[in-house]
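Presenting subunit A:
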Amino acid sequence: MTKEEIIKPENLVYKKTPVLTNNVMHYCPGCGHGLIHRLIAEVIEEMDIQDKSIGVAPVGCAVLAYNYFNVDCIQAAHGRAPALATAINRLYPEHFVFTYQGDGDLAAIGTAETIHACNRGENIVMFFVNNGIYGMTGGQMAPTTLKDMKTSTSPYGRDLNIMGNPLKITELIAQLPGAVYVTRQAVYTPALARKCKKAIRKAFENIKLKQGTSFVEIVSNCNSGWKLPPVKSNEWLEQNMLLFYPLGDLKINN
Partner candidate 1 sequence: MKELRLMKGNEAIAEAAIRCGCDGYFGYPITPQSEILEHLMKEKPYENTGMVVLQAESEVASINMVYGGASVGKKVMTTSSSPGISLMQEGLSYISGAELPALVVNVVRGGPGLGTIQPSQADYFQTVKGGGHGDYRLITLAPASVQEMYDFVELGFDLAFKYRAPVMILTDGIIGQVMEKVVVDDYKPRWTEEYIAKTYPWAATGKTKLRERNIVTSLYLESARQEQLNKTLQAKYKVVEENEIRYETFQCEDAEYLLVAYGSSARICQKVLQLARAEGIKVGLIRPITLWPYPTKIIHEVGTKMKGILSVEMNAGQMIEDVKLAVECKVPVKHYGRFGGIVPTPSEILDALKTL
Partner candidate 2 sequence: MTEEIIIAGFGGQGVLSMGKILAYSGVMQNKEVSWMPSYGPEMRGGTSNVTVIISDERISSPCLNQFDTAIILNQQSMDKFEKSVKPGGLLIYDPNGITSHPTRKDINIYQVAGTDKASEIGISKLFNMIMLGGLLKLKPLVTEEFLKKGLEKSLPTRHHGLIPENIKAVEIGKQLLNPYHVL
């Protein structure tokens, strides 16, 4: 069979969405970020809203997310993505504004901006990738780091008496009247990834319907930070992270 014989529309099984660029991702092999990016980009393509989408990148591993999303993007200061998204949403109310943040960005330094944007019910989507660690800076303790979990700043494990408790910020967000759709997803199996994509779709549909804030947590892995091979890291995620951060919808609007 020649190449030309293979490349035919009827033989197509997978096509990269044009809402992702051709840049090679800097994420570690096995990391969930790449897949999460793809799911978001596919939803933007399927809803045909590329020209009206504006992404706000965080500080953290996804700081370079704008290299991959083929939409207009702004790189925010650490923790402030919801403040930027608030203004953009108010100034361009017909646009689809989303933030993409990690646990340190969204649930530590940016807690105030996160809670207030959700409480005001900004008509945006906030994607919260929770891997329980500061990946970008080399594996320090995050607000979501589990009890006894070892990181470079909790080398003997997270001692709750000294370091405080892991923060379930998504449960907090679900209490706020402005947050209309609050869900916790994962992408480490194909089935979960498909489910996650549905959640992403619903979140973007909420913007179209001007419902308020949609908050999508995605519990993900950090094989480098956790010092585990990719497959092992997914097993660890399932056996540890999900016990404390159970998957499912916390709040669903009509």
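A word on the picks: all candidates are chains of the complex that A comes from, given by their letters.
Observations
Quick note on the criterion: a residue touches a chain if its C-beta (ideal position, glycine included) is under 8 Å from a C-beta of that chain, and two chains touch if they have at least 3 such contacts; residues count from 1.
This structure is a prediction, so every number in the text was calculated from the model and none was measured.
Touch with subunit A in this complex holds for only one of 1 or 2, which is 1. Residues 21, 50-54, 56-57, 63-64, 66, 69-77, 80, 83-88, 90-92, 95, 112-113, 116 of subunit A are the ones that touch candidate 1 when the two sit in their complex.
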